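Omission of a single protein chain aside, the complex is shown with its protein chains in their original locations.
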Amino acid sequence: MSSVLYDVPGPRARRRNRLLTALCTLALLAVGLYVYRRFDARGQWDAAKWQPFGTAGLWRDFIIPGLVQTLSAAAAGMVLALAFGVVFAVARLSDRWWLRVPAGAAVEFCRAVPLLLMIFFVFYGLPFVIEAPVPAFWAVVTGLTLYNGSVLAEAFRAGINAVPRGQSEAAYAIGMRKGQVLRYVLVPQAARAMLPVIVSQLVVLLKDTALGYIIAYPELLERGVNEVAANHGNVVAAALVAGALYICVNGGLTLFAGWLERRTRRSGRTTARPVRVPDAPTAAV
Amino acid sequence: MRLSRTLAVLTGLALALGFSGACGGGSGGGSGGSGPAQTGVVGKAQQSRKLVIGVKADQPGLGLQTGSRYEGFDIEIAKIVAKDLGVDESGIEWKTTTTPNREAFIQQGTVDLVVATYTINDERKKKVSFAGPYYVAGQDLLVKTDNADITGPEALDGKKVCSVTGSTPAKRIQTEHPKAHLQLFDAYSKCVEALGQGSVDAVTTDDIILAGYAAQPQFAGKFKVVGKPFSTEPYGIGLKKGDKSSCEKINAILTAAASDGRYKAAWDATLGRSGKPAPTLDTSKLTSCE
Partner (left out) sequence: MHVFSDPANRAVYLSSFLLILKLTGAAGVIALVFGVVLAAMRVSPVPVLRGFGTAWVNVFRNTPLTLIIFFCYFGLFVNLGVTYSDDDIDLNNFWLGVTGLAAYTAAFVCETVRSGINTVPAGQADAARALGMTFGQTLRLVVLPQATRSVVAPFGSILIALAKNATIVGTIGVLESASVMRQLINDNGDAVIPIFLVFAGTFVALLVPTGYLFGWLAKRLAVRR
């Protein structure tokens, strides 16, 4: 489509493009140089700040454990969110209003409340109510489950609705009940189309685990930035390293999601069109 | 009908999973929980030879996590107390606590004791009990070495001061020096970085914590503690409210450590390395364990 927006460049267009390219490159380089020099003036590129990252000890004691905690919270959150999503999607598709309406209300509620608010409530508030401790891990995972579970519930609903009507009509025609239609016809086909959505939701989950550091859950930001900085005084350097790690992990997952989407479209094992839930690609924290 | 039954079972399972996850996970964290408070910390130490102690992980000299170990004055005091309660160093599980969640951790049983630059004050006494104090610090200011205007808290009007959310020093600035501009972060390391780059004029917390940061090799010569403490911050050992017997036992341990030299040894091994001589523990000021 984008190549349709402009013609194959003629000599004047080529000249203009080259001029624009040169100007933009110069502008970007100037900004980059400025940032580099200002950071340098503040001593952010000092060897003392970056040298700890060359030692294996730092990685072994701070960054890797932090990363492991991040990934385990994300994994637990993903499993529970999937379960939550399936249950509530089926409930919202039910013919019985007393299942459909409360499920709908719960999903809308969980999607509207900020994740940080939910985490704060579970971590600081719930213990006053149930008079038992709530470890930071479960506070983070509960919040993640409720929010991402509701997004997935909506996605599953859209996925099931994306299977062409002919499939379910044929199933009813041969006498299947609603439960059987769901189980044997709709969900298997929808599930294959849902895989890319699930993986991109995993990216969102991983980013959301970063909120755990606010309640001192020892994930990457808490261990890799706060504690490393307390030891070596290199807050900005540590944050840059943590950011790079996040970009690598999430970028990898996004590429995987894209590959999955291409494979699903090609495999032809499902009649459902690959679903892009309106929320999923734009779902932020 | 089969669908609704399966659905009901599934929903029930999911709910049970969710709730057990939220609540049951707690049993893994805190072993004190809502169990018999009569035996309390002392009882637990004797029976299981294990204790969970909450400490700070980002305060050099007092409680700092350096790789796989925790080091600092608070850690040494905690080890002394645990030893006399019958728990070896290997039986101690250290848990990182941050300023805003110390009371919550004690109340919920996530930790048995808190030795984390924990200032005793009336508001906290409503929620937890305190043994000690084992050290008396004072709120002070950390400024750049060449800063001559900030000589004390009265000079803070219009200046930018940094502290940590929910800490006593932050609250004191808010109530007693409202004309100062308060910047809040979640960790002191960020405050110190901001101070080093000049975006805040001072960092405020207990003088001993400030000294710990100023003494770190990467900050050598850059900062100075103003040296005019404007409050008294008695550091206590936090434990579950009402656990009077354990509290009295801990006070007895502190008294013993003060007289047989272990207190001084703990100081010399950690904060004493900055050259400051060991303070004497005033055993007459120990709490009455209300």
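The chains carry the letters A and B, assigned in the order they are written, with residues numbered from 1 in each.
One rule holds in what follows: a residue touches a chain if its C-beta (ideal position, glycine included) is under 8 Å from a C-beta of that chain, and two chains touch if they have at least 3 such contacts.
Bear in mind that the values here come from a model prediction, so they are computed numbers and not experimental data.
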Legend entry - Contact residue for the chain not shown (choose from A:L211, A:V228 or A:L260): A:L211
Inset, instruction - Among A:A75, A:L93, A:L116 or A:M176, single out the residue that touches the unshown chain. - result: A:L116
Inset, instruction - Could you tell which one of A:G57, A:G125, A:G166 or A:G258 touches the chain left off the display? - result: A:G125
Inset, instruction - For subunit B, enumerate the residues touching the unshown chain of the complex. - result: 100, 103-104, 127, 158, 160, 165-166, 181-186, 190, 193-194, 197-199
Inset, instruction - Provide the residue numbers of subunit A that touch the chain removed from this figure. - result: 1-2, 4-7, 9, 13, 17, 20-21, 24-25, 28, 35, 38-39, 42, 44, 108-109, 111-118, 120-121, 124-126, 128-129, 203, 207-208, 210-211, 213-214, 221, 225, 235-236, 239, 242-243, 246-247, 250-251, 254, 278-279, 281-285
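What we mean here is this: only the chains that are shown with their structure count from here on.
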Legend entry - Gap in Å, rounded to a whole number, between the CA centres of subunit B and subunit A: 34
Legend entry - Residues on subunit B engaged by subunit A in the complex (per definition of touch): 2-4, 6-7, 10-11, 14, 17-18, 21-23, 25-30, 33-34, 57-60, 64-68, 96-98, 101, 104-105, 107-110, 186-190, 192-193, 196-197, 216, 218-219
Legend entry - In the complex, subunit A residues that touch subunit B: 42, 48-49, 57-58, 60-62, 80, 83-84, 87, 90-91, 94, 96, 99, 122-124, 126-127, 130-135, 137-138, 141-142, 145, 177-179, 182, 213-216, 218, 226-227, 229-236
